[in-house]
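Excluded from the complex is one protein chain; the other protein chains are retained at their positions.
Here is chain A:
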Amino acid sequence: MKHSVVSLTINGAERQMLVAPGSTLIDVLRESQGLTGTRRGCEQGACGTCTVLVDGKTAMSCMLPVETIEGAHVETIEGLTPPQGLHPIQEAFLQGFATQCGFCTSGMIMVAAALLAKNPNPSREDVVRAISGNICRCTGYEAIIDAILDAAVRIRSAAHAEAA
């Protein structure tokens, strides 16, 4: 029952941690790193609220034994949030009232971030497909889909303004 030392880059910072056998990524994020923006939901990989990015790809942090992702780059909602203000996806969620109880929000935003990184101009159906692994028990899906489409516009116009 020996603990092991695992190194991860979390939101750009290298971290080393001592983990018990079977610890999942969400255990480490919430309990040893104090990053409580990632929500613990079903604990079975079924609800998507614990979604983070591992090496740029979406993953359920409740289902990842942290020993199996040694050396990975992990990004959480805290890493997405800029030092000042909000990320365009967060702004779009806020202004579009796309949060109800808020429990699914960080997972939804991380999935949206992965989608928009790959596909900056998604169709509505693309967004529906992208969030199909995430459950909103308030059933506020329409507002979430609208917010992600709005975020895509915000990010594209910001990129356009920068280029000009």
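In this text, a contact is a pair of C-beta atoms (placed from the backbone, for glycine too) under 8 Å apart; a residue touches a chain by one contact, two chains touch by 3 or more; residues count from 1.
The rule is simple: contacts and distances are computed from a predicted model.
Undergrad: What name does the UniProt record list for the absent chain among "NADH-quinone oxidoreductase subunit F", "3-isopropylmalate dehydratase large subunit", "Xanthine dehydrogenase family protein subunit M" or "RNA polymerase sigma factor"?
TA: Spelling it out: the chain absent from the display is recorded in UniProt as "Xanthine dehydrogenase family protein subunit M".
Undergrad: From the list A:104, A:130 or A:144, pick the residue that touches the absent chain.
TA: Reading the full complex, the residue touching the unseen chain is A:130.
Undergrad: Return the single residue from A:59, A:80 or A:147 that touches the missing chain.
TA: A:59
Undergrad: Hey, which chain A residues sit against the chain that's not shown?
TA: That gives, for chain A, the contact residues 1-2, 4, 21-22, 24, 43-45, 48, 51, 54, 57-60, 63-65, 67-70, 111, 114-115, 118-119, 122-123, 125-126, 128-130, 132-134.
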